[in-house]
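Sharing a structure here in structure tokens format.
Only one protein chain is missing; all other protein chains are in place.
Take a look at chain A:
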Amino acid sequence: MVARGQKRKLHREDEGRGSARESQLQSVLDISMDKFLRDQALVEPCLLRSVLINNTLRQVQSEVRAQVESLSAVKIPMKLKPEPDFTQLSPPAEHNASLSSPNAENTEDDFMVWTSEEDFSLSSAISAILKDLDAVIDAGQGPCASQRAPLRSVENLTPCPPRTERTSAVASSAKTELMCPGRPQDAALDKLLLDIDPSVFEPELNLLQGFSVTADDLVKYLPSLSKSPSASSSSSLVSNGQAMWEIQEIEHVMDILMRTYPQS
């Protein structure tokens, strides 16, 4: 086995690069969401601008998914795992990414003891978020709300635009997810948020010897869990952004937990 110190050092270097990319990812996401929301408020946003911003948001989304997938596929947190290659943006997911089942290719001999139900429950929580996010957007594609999508604002709209024919749920959600205007989805969002059981994190806390991280601290990383979505029609869009941030925060939490867990 490689010396512990050496591993840690390399891991920290990767960490630096990774966090820089993550912060850029976060910046681009924040800026794009801000522009997207502002353009939505306009009566007639510039079509070229809208298309470019939407495409950027899709890229960010697929990047986040790729990150989550690669993180949840890790069974050995402290092993040298190549950081997701941020210079190569993953193409938009054309297939249903299954996060809950363990990646058979990643089975290694020296498993961390901690790879157990908690690990699966975390990754399944993440996959549940992503799948529910898709479902929420798809479900919202019903009778149209009074708010018009920016890309359709210049059209003389019929009351109910026809539903798209979709080949796969993920592909369609990749296209429509962030372009869907605010629709009342409070009930679906409530369900989504309730699915994430904070008690999932509690067993790990018991294993964190010598750390002063409390359950409250961890829950702070997931602020949206304690909030109820507002009733405004734009909340779902904000919640989509929040869901992304939730994913980010969950990753961050996972990171902390993995990093601080002692090696066997």
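A few comments on the model shown:
Keep this in mind: a residue touches a chain if its C-beta (ideal position, glycine included) is under 8 Å from a C-beta of that chain, and two chains touch if they have at least 3 such contacts; residues count from 1.
Here is the rule we use: contacts and distances are computed from a predicted model.
Hidden chain, UniProt protein name from the list "Serine/threonine-protein phosphatase 2A 55 kDa regulatory subunit B", "Actin-related protein 2/3 complex subunit 4", "Dihydroxyacetone phosphate acyltransferase" or "LYR motif-containing protein 2": "Serine/threonine-protein phosphatase 2A 55 kDa regulatory subunit B". Across the interface with the omitted chain, chain A contributes residues 24-25, 27-28, 31, 43-44, 46-49, 51-52, 54-56, 59-60, 63, 87-89, 149, 151-152, 154-156, 161-162, 164, 175-176, 179-180.
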